[in-house]
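A protein chain is absent from this complex, but the other protein chains hold their places.
Chain nomenclature is as follows: A and B, assigned in order of appearance, with residue numbering initiated at 1 for each chain independently.
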Amino acid sequence: MIRIIFRQLTTLALSFLGITLIFFALTQLIPGDPVIINYGNLTPGSEEYLAAVHAMGLDQSLFQQYLIYVDNILHGDLGRSNITNKPVLSEFFTFFPATFELSLIATLIALIFGVLAGVLAAVKKNTWVDNLVISSSLVGYSMPVFWWGMLLILLFSLNLGLTPVAGRISYVFDIEPVTGLMLVDSLLAYSKYEFAAFFDALRHLILPSLVLATVPLAAIARMTRSSMIEVLNADYILTAQSKGVSRWKIIWVHGLRNAMIPLVTVIGLQSSVLLTGAILTETIFAWPGVGKWMVEAIFRRDFPSIQGGVLLIAFFVIFINASVDLLYAVINPRMRRPK
Amino acid sequence: MKLLHIENLSVEFPTHKGNVRVLDKISLRMNQGEVLGVVGESGSGKSMLALAIMGLLSPNAKLTADYLSLNGQDLMKLNLDQRRKYIAQNASIIFQEPQTSLNPCFNIGTQLIETIELHGIRRRKKQRQRALELLEAVGITEPELRLKQYPHQLSGGMNQRVMIAMAIAAEPDLLIADEPTTALDVTIQSQIIELLLELNRTRDMGLMLITHDFALLSESTQRVCVMYSGQIMENASTDNILSSPRHPYTKALLDSIPHIGERHHMGQRLYSLKGRIPAIDHLPVGCRLGPRCPRAAKECVKTPRLDMIKQHGLVRCHFPIPSSTQVEGERND
Partner (left out) sequence: MSEVKIYKDTPIPGRWQQFWQRYRRHKGAMLGLMFLLVILMFALFSPLLAPHDPTEQFSQFLRYPPAWTEKGINEFLLGTDDLGRDLFSRIVYGSRLSLGLSAAVVLIAALFGILLGAIAGLSKGIIEFAIMRIMDIILAVPSLLLAIVIIAIIGPGLPNAIYAVAIVLIPHFVRIVRATIKEEMNKDYVIAAKLDGANGARLFTHSILPNILPPLIVQVSLAFSTAIVDIAALGFLGLGAQPPNPEWGTILSQSRDFIQLAPWTVTIPGLAILITVLSINLVGDGLRDALDPMESRG
């Protein structure tokens, strides 16, 4: 186990180096004067300009510049936004909890319903239940997220008036950001609003998380189904049946436990899909998260924010993937101790 | 009371070309404590027969039988759940690949204790004790350690012993061993067979030994049932079959066994049947062995019946081979 953790940490470090290298190369490609891009409009030749040149190491070799770049990242210095002039790192962490909350709930929805639907379809293979799961998961898998979001807004928010159109919580509630997770923060404000704020936050969360969950849910359902069908054909399922193990236990214990192993990898890959979806979902629902922040940064040509933001998101995805690999080793006994 | 009594058992599978019959009117009887060998090439339906008896056919398979009873209970009168439960109490099965027959995600202890628990032992301590007993009974060393290990950490032979331990946990009256040694090393094979025979003797447990290896059956079984393309071709006592096979297919199987030092001399070719076993949805007309049979004649396009031959057993052939022992006997007279 320790060996596996060590290997994951090595991979993590290597990926970190690789990412910084690629991003450093990308920054060389950004058209225009790097000083002006990163520090705003300074007059070339002025004292401030020269200081900036020195700070970025532009008067040194490319390799030195890269070392400075990595060193800055390791110190948490990702530069300052040239619009708000705040450090990119702190900007990122003001927006990140909203994205994290949305993605977490969406992941839970996708996981629970995806696995349920997949198992059901596998058990009822070639029946109408199976066909329903197959066809609806194919539609969900093909769904353009941005349109799906608009459609649900049209139906539930505008026509039926059931859910809010945008944002995380109504303006009437004044919630102090403690954790940054609105569901938690609204509960912390219990003394002020009792459950009213919590339910309001929940109502805001339902539609965006459903929209965001759709594609991963469909993917998980499809994978669970095929993985489960394969597992249910295995010899050890026959053994369990011949022993007289109940059908319920065969499916949910003997079957799912094995089917989960290939699934974990897929779920890890979905984290990248999920964040892509989050960019679009946040744009549609005016959800103040990292995705919306990134899109706005591009329109404002706020390069330090784009660079820093994407770098952090990439780290996040790599971290998630490393954790998933670790989880894979935990749930797969064959990975633990070779013969 | 027969241990196992099968009359005209057939199994069909629906395919996009219509139903395919993989077992055709199989009839079999086994006495308590008997050792029956079932032999045939791969694709002959012998494993399907084992699954059919154990009630393990996939749900789309259609099983029909005039009579199917285990330990006196007519299985056709039970619904699926009752049948599975009854069979689990009275019969066990072990498969060809011990590595894939055990669940890779659980350790040996969990799987063994699951079985023990299903047979009525509730207390943790007793379950563990029984598990250790069973592992010792099948000759596994360091049982304490094995309980904690996973299937991939044990050798094939060891896993097969675990499978046998799980099979006898239910104290069944019938144990079906479906090619139990095919996937194992040659030296381990005889150990496993010896273990199975020992359990058969000491526990008075009927044993159905399914194999494609005639040599294995010759020393261990009382009766042999030869299958080909989903049908029984010959069913007789092991002695009769070995001394004088009456069906051309049985003879071909026997002739294909290499013998060290006898029968085959250096440079002599080993006998084998021409061609391959036909696909089950692509069967020849009449006798299923027809196109491959050295004795085939015009009449073989008509389907032969499984007929009784006196002082021998059941044979499905229009032109059975004359008995060699009888010929010898006549000469001696």
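One rule holds for everything that comes next: contacts are C-beta pairs under 8 Å (C-beta built on N, C-alpha and C of every residue); 3 or more make two chains touch, one makes a residue touch a chain.
What you are looking at is a predicted structure, and each value in this text was computed from that prediction instead of being measured.
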Query: Out of A:F96, A:F173 or A:F303, which is the one that touches the chain we can't see?
result: A:F303
Statement: Out of A:L74, A:I112 or A:L154, only one touches the absent chain, namely A:L154
- prompt: Among A:Q8, A:N72, A:S226 or A:S246, which residue is in touch with the absent chain?
  reply: A:S226
- line: Note that chain A touches the chain not displayed via residues 14-15, 18-19, 22, 26, 29-31, 135, 138-139, 141-148, 150-151, 153-154, 158, 226, 229-230, 272-273, 275-276, 279-280, 283, 291, 294-295, 298-299, 301, 303, 306, 310, 313-314, 317-318, 321
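One rule holds for everything that comes next: only the chains that are shown with their structure count from here on.
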- prompt: Considering the complex alone, what residue numbers of chain A touch chain B?
  reply: 126, 234-236, 238-245, 254, 257-258, 261, 331-334, 336-337, 339
Message: Show me the residue ranges of chain B that touch chain A in the complex, using the header's touch definition.
response: 51, 54, 56, 60, 84-85, 87-89, 92-93, 95, 97, 100-107, 114-115, 118, 150, 152-153, 163, 166, 170
